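All protein chains but one are shown at their positions in the complex.
The first chain written gets the first letter, and so on, giving A and B; residue counts start at 1 in each chain.
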Amino acid sequence: MNTATFSLAMLAPAFPEIALLALACVLLLADLFVSGRDRHAVFWLAIASLLACATLAGAITGNASAVTFHGMFVADPMSQVLKVAALLAAAVTLVYGRTWLERHGMLSGEFLSLSLFASLGMMVMISAHHFLTLYLGLELLALCLYAMVALERDSVRATEAAMKYFVLGALASGMLLYGMSMLYGATGSLDIARVAASLGGAGSSASLAAFGLVFVVAGIAFKLGAVPFHMWIPDVYQGAATPTTLFIGAAPKIAAFAFVMRLLAQALGGLGADWQQMLAILAVASIGLGNVVAIAQTNLKRMLAYSAISHMGFLLLGILAGTDNGYASAMFYVLTYVLMTLAAFGMILLLARAGFEAEELEDFRGLNRRSRWFAFVMLVVAFSLAGIPPAVGFLAKLAVLQAAFEAGYGWLVVYAVVMSVVGAFYYLRLVKLMYMDEPAGELAIGGRADMRLLLSVNAVAVLALGIVPGPLMDLCARAVTASL
Amino acid sequence: MADSTLLSLVLYLPVAGMFAVAAVPAGREGAVRALTLGAMLLQFALSLVLYAHFDPAVPGLQAATHAPWIPAWGVTYSIGLDGYNILLVLLTTFLGPLVTAGAFSAITKDVKLFYAMVFLIQFAMLGTFVAQDLFLFYLFWETMLIPMFLMIGIWGGERRIYATIKFFLYTAFGSILMLAAVIYLVYSLWATTGITSFAFADLYKARLPLEAQQWLLAAFALSFAIKVPMVPFHTWLPDAHVEAPTAGSVILAGVLLKMGTYGFLKLGFPLFPDATRLAVPLLSTLAVVSIVYGACLALVQEDIKKIIAYSSISHLGYVMLGLVSLDLLGIQGAIVQMVSHGLVAAGLFLMVGMIYERCHTRELAAYGGLAKLLPVYSVFFLILTLASVGLPTTSGFTGEFLVLMGAFAAGWRDSAGGSSYALWVAAAAVSGVVLGALYMLRFAQRFLFGAERVPHGPVGDLNLREGAILAAIVAAVFWLGLFPDSAMKRTELAAREYQELVSAPRQPVTKLTGTLPAPEAAR
Partner (left out) sequence: MSIQLLAFYCCAAILLLAALRVITAGNPVHAALWLVLAFFTAAGLWLLLYAEFLAVVLVLVYVGAVMVLFLFVVMMLDVNFDKLREGFWRHAPLAGGIGLLMALEMALVLASREFGAEGAPSPGAPPAGYSNTKELGRIVYTDYVFPFELAAVVLLVAIVAAIALTLRRRKETRYQDPAGQLAATKAGRLRIVKDAPAGGAAGEGE
């Protein structure tokens, strides 16, 4: 502790983060030297950066946890999987959003570098081993997202959404910080391992810790968008530019999952009995409200927002089980949810064209007539989100339900399955519009070849994972067991 | 070729067919139709081989394939034939080519998608029947919803959207509660025996306290009863039938409804025997109510599709009655009745479809004297009507007669034990036969005889394709009526096994004390 010693071995676990930071700065500089026509070079640089860091993150660790930077940072199997997934999701988001961004003049170095910095924030959250790192990662991510929402300056809706997002996000951060400071008071440390160790010990104060926990859970619920802290989700999803919505709706969920895992499962595992009850309440409210209110929506982005709320409720079901099995199934849930969300918003972006956003449900009317394949893609996604086999959404739901059941939440399981039928209704309406109604016009579907190919692969993956879920499930189970 | 390979071939042929249809270039609708029919005929031929190879003397699974699938959950991929499903598999593959050929002229919109959906539904139905793992079963069970939803919704009648969403939500609601029950069941199997498994064979060993059995049976039964459908869960059926295209109605009546009764036979009752035995009075009452109520409603319908739809409710009541009689004859009768109803109802729906294509109305009042106008059509119609009524030499007779025998046997058995309720139930069920004769003969009389009139006449009689379809069905009806032995021989062991499973108590021997491994130690 006396002298600063930095060796390569100390930095090694964080190579992916360091590389991403460097590449993001390179991109920021490179953007200054390209003229308007060569924006695509910058775009591909961003994609290459994300893929390179995903490769690095995937290759770097073995099966052990490496804690470095004086207990600030941990690279364990769980973080490895989640980082790769988050980076890939960010890259896919950019590919899907490229045409849209270009059309609206937003395919700029700013958007791309903010995406990279946001991804960096996610990685920091995923690898955090200290409340301070956790918080800084969260703020880094959130700040980028606020800016990305506001970047569409000419849209009043986007500006309003950015404002709401910022104010509520700041409030949530405040709550988190307050809760964390209480936990510091109770345990005398911000280090996750030390907090966990001292929680059961004599030196800690149980009611102070529980007091802090309430605020931490409230902050988490804000970030996840669980009812009753969900108010920002529909407005932000609807108001933000579609690529930004996709960016917010996909990769950060993985980081949020890691955030919950680090805070609740790892640091505050000793208070499990307390937070499980709180999460149960959040889950009940989210699953109920998300599914019921989604029925009334006519805007697809807003509908997907409420769907996201209910999906976060299901995610909480897995976490509140408080077992390795539950965490692993929650991890499986979040990974597959991100996959489905990418495809759903990818479809909106595919159908959008100049002066037409394709974000109303009506815009999908008669899609089957316009493109059989992409109607099928949307069908798979809709059924997967609804949790109908054989798409992967069903397995994910089953996994968390089974974990919650084993933890003794039988009533919650019955409630959740009943609500998921209610939820099936609005996805059905989408399918009905696509297949059973006549299109307004027989416009062919545009889109770049790379995007169409990726979207197809994405949908096939949703289907294939539903049939062969074994490997991914094992991966999640092994990652969770090795990391906790 | 080994039988297990053959079974996999039969099961996955529709998947291959689906891809093949998708690959046919747009506009080549004739090729799509020919390809589908060819694949379906091949599938039927292969399943006939399976049927012939099926050894009635061997208990348990034949032509089985087992492979690990999701090891973490103990889910296995396991399929196979046994006495429970052999006839239903044959029925499904038999109806496949008929449905395909029957839709040649009726479906002109989006032909490729239609036949892809026919393939998908065929795959899901076969999969549901041959699955020997609860997880796999559930997967196929739910997968079935998607193509049916699209089929009614895209190619259906005027109120198709309402009908298809009602169908979907009803069945989805039922099956989702079953999912919750499945989770509970698998968990308690693990908690009591330490085995994590979804395999039917393992689940039969789960010992559950009576109260748990009752809840689980209720959840399973709700799901299956909606599918059957039993009164009072039947209201989706008339809507779905009336609005579905002919092919949809045929699949629905021919095979899909049997999923419910098959579910009871294979899962609902044998998994929870103690609860089942307690619930027999309730279930048999509901079965008789379905028989009588369905028949009464069929009697007053003016829409010819609705008559057949309500008659389905009535006929499946017999199946339920046979299953809860717990008498060997009754059980076998129930299985035969499933197949018989599959054939007869499918035939009648096809015939309604044929006349609808010519006259574009389903109003019974619009028709009359078809016997003179369409003699060939009328002959087939009369045969199927009589089979539906249960005339001896047809399959309907075999099924209903055995079921009633079983119901009375159960009645005498119970009355020897001091309760005459089952006897009353059996007696009430007989009235269903009379009512059945009443509504079908009323239907045939107004339809075939009397003043000759058809809307949009003059109409031509059956063409060769239609004649061949109906001839095949009539042949099968007579085969099952005259030579039921071949079929019943194959189901006998299964019926016995079912009887034993449901009759033997299976509550926990002790109050889960030290004799059983504690859950933690087991894992």
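Everything below uses one rule, namely that a residue touches a chain if its C-beta (ideal position, glycine included) is under 8 Å from a C-beta of that chain, and two chains touch if they have at least 3 such contacts.
Note that the structure is predicted; figures quoted are calculated from it, not measured.
**Student:** Write out, one label after another, the shown chains that touch the chain missing from the document.
**Tutor:** Looking at the complete complex, the unshown chain comes into contact with A.
**Student:** If I consider the whole complex, including the chain that's not displayed, which of A:Tyr96, A:Phe117, A:Tyr165 or A:Phe394 touches that chain?
**Tutor:** If we include the chain that is not displayed, A:Phe117 is the one touching it.
**Student:** Which candidate, A:Ala41, A:Ala59 or A:Leu132, sits in contact with the chain we can't see?
**Tutor:** With A:Ala41, A:Ala59 or A:Leu132 as choices, the missing chain is touched by A:Leu132.
**Student:** For the chain not shown, which residue from A:Phe69, A:Trp373 or A:Phe425 touches it across the whole complex?
**Tutor:** Candidates A:Phe69, A:Trp373 or A:Phe425; residue touching the omitted chain: A:Phe69.
**Student:** Tell me which stretches of chain A touch the chain missing from the display.
**Tutor:** Touch set of chain A with respect to the missing chain: 1, 3-4, 14, 21, 28, 69-70, 72-73, 108, 110-111, 113-114, 117, 120, 124, 130, 132-133, 136-137, 139-140, 143-144, 146-147, 150-151, 153-154, 185, 205-208, 210-211.
Please note the rule applied: only the chains that are shown with their structure count from here on.
**Student:** Round to the nearest whole Å and give the separation of the Cα centres of chain A and chain B.
**Tutor:** A distance of 43 Å separates the two centres.
**Student:** In their shared complex, at which residues does chain B touch chain A?
**Tutor:** 69-73, 110, 112-113, 138-139, 142-143, 145-146, 149-150, 153-154, 160-161, 164-165, 168-169, 172-173, 176-177, 179-180, 183-184, 186-187
**Student:** Once bound in the complex, which stretches of chain A touch chain B?
**Tutor:** Per the stated touch rule, the residues are 368, 372, 379, 383, 388-390, 394, 398, 401-402, 405-406, 410, 413-414, 417-418, 420-421, 424-425, 428, 431-432, 435-436, 469-470, 473-474, 477.
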